[in-house]
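Taking it in order: structure first as structure tokens, then the write-up.
Shown here: the complex without one of its protein chains, the others still in place.
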Amino acid sequence: MPDSDLSFKAAFRRHDVQIASIVVIMVVLFSAISPGFLSASNVVSLLENYSVMAIMASGLLVVLISGGIDISFAAIAAVSQYLVATLLVHYGGNWLVAFGLAALFGALLGVVNALLIYYLKALSVIVTISTMTFYFAVLMFVTDGKSIYDLPDWFTADLSLFGIPFPVVVAAVVLFVTVFFLSRLSIGRQIYGLGGNPEAAKRVGCNLLGLQCFVYGYSGFTAGIAGLVQAHRVEEVVPNALIGRELDVLAAVVLGGASLLGGIGTVSGTILGILLLAIVLNGLTLLGVSSYSFGFVTGLIILLSVSATAYAAKRQQKRNVRHAH
Amino acid sequence: MTQVPNNRESAAEQTAPHFIEMRGISKRFGGVRALSDVSFSIHAAEIHCLAGENGCGKSTLIKILSGVYAPDEGQIVLEGKAHSHLSPAASQRFGVQIIYQDLSLFPNLSVAENITFGHQVETPVRLADRQAMRKRAQAVMQRLNVSLPLDALVGTLPIATRQLVAICRALAGEQARLVVMDEPTASLTHQEVDALLATIHELKRQGIATVFVSHRLDEVMTIAERVTVLRDGRNLGTYWVRDIDRRRLGELITGHVFENVLKPPFPGKEDPVLEVRGLSCAGQYANVNLELRPGEILGLIGRLGAGRTELALTLFGMNPPDQGEIRVNGKPVQLRSNREAIRQKIAYVSEDRLSLGLVMPQTIADNTVITVLDQLTGSMGLIDGRRRAQTIDRWIFQELRVKTNTADRPVQQLSGGNQQRVVLAKWLATDPRVLILDSPTVGVDIGAKAGIFQVVDTLAARGLAILLISDEVEEVLYQSHRILVMSSGQIVGTYDPQRVSEQELREIIYA
Partner (left out) sequence: MPTEAATSTSSTPSSRPSFIDWFGRDPTVTMLGVLIVLAVIFFGAMAPSRFFSGETLRAMGFQMPELGILALAMMIPLMSGGLNLAIIATANLSALVMAAIITKMIGPASPPQDVAGVIALALAAGFVASLVVGLITGMIVAFLGVHPILVTLGTMTAVKGIAVYATNGGVIGGFPPAILFLGNGILLGVPVPMVLFVLCAIVVAVIMSHAPFGVAVRLIGSNEKATRYSGVATDWMLVGVYVASSLLCWVAAVVMMARFNSARAGYAESYLLITILAAVLGGIDPNGGFGKVLGLFLSLILLQIISTGFNLLGFSPHVTEAIWGVTMILAIAIALMRDRLMARLWLGKTSK
């Protein structure tokens, strides 16, 4: 069948290399134009700004690899963030408790997605749009849009590790955990299998319900962690701060090579995708370009990237057809 | 000739040890009887073919054996122990491994991972040790005496290699004792079929039985030791291949469609409607010349990989050639797209009806008019309802007599034969001069095949020029006025059905 003759490996490799080389070019370019670009403070600040996105992107990446999509993670982050903050403010606690609760709430909300998708046999995009709408609406209704300002001191205290900000450390841990189970644990390989050929996964005996629960649960879990880190960073919990970021995160993950059809995607690619966006936008800031242009630049990068990938894939397919038999 | 009547076994079979036996299996799906009282036994380490046309029930029988379905009646006896039905797990535990026609591989994972994937499924939290995985995959490959690129992504491999990966996977897990292959040779070239045969013999040497499901006579005769023929859900008997001749087997499988009546020779007085000179396309076919006259049925046959479909797609404008000339009614044409081909009154019935021939979930009506939408528009660019209804009425109900009480049902609800009639209807609505039929009777049950050929004859009588591409020698011999044999992209000969015998033709093709 012609479709399966697509040169996955070649396209994928080239994509990673392409993004990496663009990142390198951008770094060279911007550091030449603006000397402050490669300064430690700028780099650290850059990483810190995008930590939350990196954490959410990890969860979304896993969902995309499994062949689905999750639009609800920002809402899950918002809900979890608010719940945890409220509990911490009322009952006190520590970081262990905070992370534990955030992970728990996030994972539970995520598993709801999995159950709905599995039992209703529905498209993940529709289900997660619905749960997103529901979670966010309930959050706004219950909180009346009010932010939480009086977070405990231990929560907002600076926790840098050797000068590396706490959000960056958390992001690094999450990315590492993601890479670990995706490439080294069976469940990760099964997720790739599920995304590559869901029918085969079923026939081989994969526990589809279990995999879905894990995948969407993980997306929720990372969303919970991301919400927590965001609250720590900005020292307040604003219910609607994270909403609207879904598509930015999706853009970064897709830029990094993940396929909407499933089965393809890596953490390294995602990191590169985020880096690319972060570097370009940061570079523009340093050049004095108005931040109002960021949306346009991001959109343009997405369009160019996906077009280039598609064009390359088409050329490869034509080459394959010519050499068949 | 040892013919075995229904449900009773020959003396030879009774003495052989019973490995797997299916007794009196019946299965219905809604109002459709898929299997009626089918009994069928498999001996240890044998090579057994389950033969029959599409829709004969062989897939259902296999799925009952693998535990996907439960039979309504009957038993499955595994080494003497009877079961009313099996579960997939139980079937696998006994050693039954199914390789589906689509191979069920993961295109985005490596060969090694695909082969050892069953291992992953058993323990989700286990560390996936790459080295151990490769070793395990190596071991399986060595057992089969094959060498596959362990790190290549399966999606990048050609189909014959992927098949070997699938077979390796079947052997990787629990002790496999029976490997079932569903239409394994469907996309393989002749050499690749030979290689597959060697692999199957290797399986036999290791005590593993192989059941392969097929309807291709030649492969059945070459590969199998015993063959069981199913037709319309019934078992017509199990035979030793060495004891049965090809003609008898063919008659059993197809139900004796052809009356051995050759077409009268074609007068061929008019000018050709289609001429092809020196047509070449790198890697597909080279230096093809042919002529087609109105009313003529030209058969085109060859092994897989001969380039017939590629040639057909070029004639239909979907595969631009590198060199050569195509003339329609004497005028040279450049067919840059299928829309241009259709404008030149060329129509193409694809061999892949399910994904290319029809839009399955949509209605019969919409599928019929899709080719002629422009001609049905009236004022304001909207479709004239009356003309649309007339078109459907004429082609679906009157000319092709599709068996349905309404054209507003999804076309996927029709039987294979009726679906093919819809395909013909939609193309005939374009008033073609040339009709290219690519394997038109695939997936059509016996009764309907004859009907399709009657339609083809009627069309030819009306002056349509027909290029009939087929895999079946019989079809081409009794259905065409002239036969072209294609091999490895070249036309190797033109034959007159009056002058060449079935046997000779087979030898030419499969030499």
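Each chain carries a letter (A and B) given by its place in the written order, and its residues are counted from 1.
Criterion: a contact is a pair of C-beta atoms (placed from the backbone, for glycine too) under 8 Å apart; a residue touches a chain by one contact, two chains touch by 3 or more.
Small disclaimer: the values here were computed from a predicted structure and weren't measured.
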item	value
Chains in view that touch the one left out, judged over the entire complex	A, B
Touching the absent chain when the full complex is considered, from A:39, A:94 or A:133	A:133
Per the touch definition above, residue among B:139, B:333, B:360 or B:450 touching the missing chain	B:360
Omitted-chain contact residue, chosen from B:138, B:187, B:289 or B:338	B:338
Residues belonging to chain A that touch the chain removed from view	69, 71, 116, 120-123, 125-127, 129-138, 140-141, 244, 247-248, 250-251, 254, 260-261, 290, 292-300, 302-303, 306-307, 309-311, 313-314
Interface residues of chain B (partner: the chain not displayed)	28-32, 34, 55, 318, 338-339, 342, 348, 350, 355-362, 366-367, 369-371, 373-374, 376-377, 381-383, 385, 402-406, 409-410, 412-415, 418, 426, 430, 445
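One rule holds for everything that comes next: only the chains that are shown with their structure count from here on.
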item	value
Computed distance of Cα centres, chain B from chain A, in Å	44
Of chain A, residues touching chain B in the complex	1, 4-10, 183-190, 192-193, 195-197, 199-201, 203-207, 210, 263-264, 322-325
In the complex, chain B residues that touch chain A	88-89, 92, 98, 100, 102, 104-109, 113, 117-121, 123-128, 152-153, 155-156, 158-159, 162, 189, 282-284, 304-305, 307
